[in-house]
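With one protein chain withheld, the remaining protein chains of the complex are depicted in position.
This part shows chain A:
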Amino acid sequence: MMRQDHNRIDPKRRNVVDYRKKQFATPQFKDTQYPHRLNFYADAPTADITLEQFEQWAIDRLRVLAELEACSFRNRSPAETTSHMKPILDKYLPLDSNSSSNTKLFSQRQKDHYSHFILRLAFSSTEDLRRRFSRVETMLFRMRFNSDDLSERSAFVSSLDLDWWEPVTDDEKIRYAAELAAMTSGKKMNNEDGTWFKVDWERVPDLVESRRVFLKAGKAYVPGREQSSMVVAEFTSRLERQLELTARALPRLDEDDRLTPILNHLSKNFITPDSAYMSGSTAPAGAQISAANIDNLSQHFPACMSNLHRSLRRDAHLKHYGRLQYTLFLKGIGLNLEESLMFWRSSFHKVTDDTFNKEYRYNVRHSYGDVGGDSNRRGGGYSPFSCQKILTEHPPGPGEAHGCPYRHFNLENLTALVQAMGVSDRSVLQGVKEDKDNQKFHMACNRVFEHLHKAEIKKAKDEGIMTSNQLETIVHPNEYFKRSYLLKNLGKETDVKMEG
């Protein structure tokens, strides 16, 4: 006799149920219970919901996620984000703890559960969407995890059944007492610090990166209070894996045309607060953007570019990331490839033609999409860096001049630079200092901008040439240039118009 596969349904039993009965039959699966406030979203929901609920819940969650993403773009600190998000969460996606006397616990958790899975469907289609989705979902999870109260949190964690960490034995605690003591900063000697976990260091790369764990022979000794980081890392890795699977299953989704339009609509609406510089490489009208004119134009540059320009003129050289940041900025203000090559050639006047052609020409052409792989050429090279990118990626190392001066300079050097840009007002300098201390680098930059263009902004507002919309916070160096140029040339432009 042939061996039977266990998964196979006995042919005689197949489809005994009449389809009409089947449709209304009691479900085979268990109804989901939500014992904990938090959810790892391991199992997909199974109960029925209406189409309206489907759409509404998804939209509500989307609002929350979009706002959360905006917070990270604005460089808000975790504490600020939490306080900013609280009213929004309460409105769209409330989630109360077991101890609260709220009677709607189940429906809250159900909504949270379902909306997560709906968005998972909507955002699994492309790599980019998946990455963004897992990033913001992780942020949301981390925020909730940290706000959960202690006993419920540990109940949740133990329910997860994670087997990859082990507690540190007393023996080890004594052996590494000195090292472990160095990990707990003097102030926080409270109850949680007694416990330590030992995990493979690869499980907690973020803690290793910021040197918040003690390492020995590939094992990381994680203090109890960093447990959240491990749980969050596990959340992310599971979610990423699941998204990957969802993406693969998506084409085979057994679906009529009710859900697909909603899902497509949702993923389209996941808009990024626009920090990219959209208008391409068009120069402001009337501006003459050429290699010879850069010195003249540099008065309109923000501090980061002004500093690069000064460094370039002083040393006749810039290191790689400085060149990249500056080239793309110049490309963004409308300097074309030939002019850009001419500019760099003449600026690097200490090197020979040969060296320039060998070591630098290719990079400039690559930035403009003149050479390189297919996708680079088709996309016209890289786009100019936004403040977000300059602030968060590749902090400058020894001898490097790129980055954001408001962030990467010390106060003395920053003050010197801002003064060289023409700011002498003490209150402005004081404001810049405070912004820097509070890590509000955008604010500092915009403060300087507003001071340098005080008269023009007033005029533009009074005469209604620029709406306040056009004068909102600058989050891109190229926007800084463009606006500065337009403001400084207000009079000329209107003259031209009057003549015409």
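Just so it is clear, a residue touches a chain if its C-beta (ideal position, glycine included) is under 8 Å from a C-beta of that chain, and two chains touch if they have at least 3 such contacts; residues count from 1.
The rule we apply is simple: contacts and distances are computed from a predicted model.
Novice: Write down which listed name, "3'-5'-exoribonuclease", "DNA primase", "Mediator of RNA polymerase II transcription subunit 18" or "Eukaryotic translation initiation factor 2 subunit 2", is the UniProt protein name of the chain that is not shown.
Specialist: This omitted chain is identified in its UniProt record as "DNA primase".
Novice: With the missing chain put back, one of A:N39, A:S134, A:Q227 or A:N307 would touch it. Which one?
Specialist: Of all options in A:N39, A:S134, A:Q227 or A:N307, contact with the hidden chain holds for A:N307.
Novice: Which is it among A:Y41, A:F301 or A:F409 that touches the chain not included here?
Specialist: Answering carefully, the residue with contact to the hidden chain is A:F409.
Novice: Just one of A:P223, A:G332 or A:P396 touches the chain that is missing; which is it?
Specialist: The one listed residue touching the chain not shown is A:P396.
Novice: For the chain that got dropped from the picture, name the residues of chain A it touches.
Specialist: Touch with the absent chain occurs at residues 178-179, 181-183, 185-186, 201-202, 205-206, 208-211, 214-219, 307, 311, 358, 395-403, 405, 408-410, 412-414, 417.
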